[in-house]
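Take this structure first; my questions come after.
All protein chains of the complex are present and in place, except for one that has been dropped.
Coming up: subunit A.
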């Protein structure tokens, strides 16, 4: 039996205790503390990671449910030596203050831009079909699951918009 999951390209054994959330598994068992716990109840988005290309709240998922899954965390998106475009844009736009919601915002935004590119509509979209532009309103709607109590939203949206239009060009 495989019983392993792939985190940032490396295989890891699933935990023995079925109660371990994917979030606690990443933070505690693997020491990948870039993924944050803000509520443990799917209410804040701080724990957002990318599983098989889609963003999820890792606190709402048990680690043992992810046998064979490909998981990308903030550590897998970029490093201080080689930050991703979104990580650089957050830094340039001051898209954070305390930094606690930030990895979740960046993981979420990374996958969110793919959702726009793949033609998934949102509440802010004028229609259910067609090509969607990463407008401010689209970004805000799609990022509303990621709370930032420091109130860095205006800068976060600017950072995401920057990257979205750059990669468009």
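Just so we're on the same page, contacts are C-beta pairs under 8 Å (C-beta built on N, C-alpha and C of every residue); 3 or more make two chains touch, one makes a residue touch a chain; residues count from 1.
Here is the rule we go by: contacts and distances are computed from a predicted model.
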For the chain that's not shown, choose its UniProt protein name out of "Xanthine dehydrogenase YagR molybdenum-binding subunit", "ABC-type quaternary amine transporter", "Glycolate oxidase" or "Electron transfer flavoprotein subunit beta".
"Xanthine dehydrogenase YagR molybdenum-binding subunit"
Given A:61, A:125 or A:146, the residue that touches the chain left out of view is A:146
Sole contact to the chain not displayed, among A:6, A:39, A:60 or A:117:
A:39
Touch residues of subunit A, complete complex, unshown partner:
17, 19-20, 24, 27-28, 31-41, 43-44, 46, 73-75, 78-80, 83, 87-88, 90-92, 94-103, 106, 124, 136-137, 139-141, 143-157
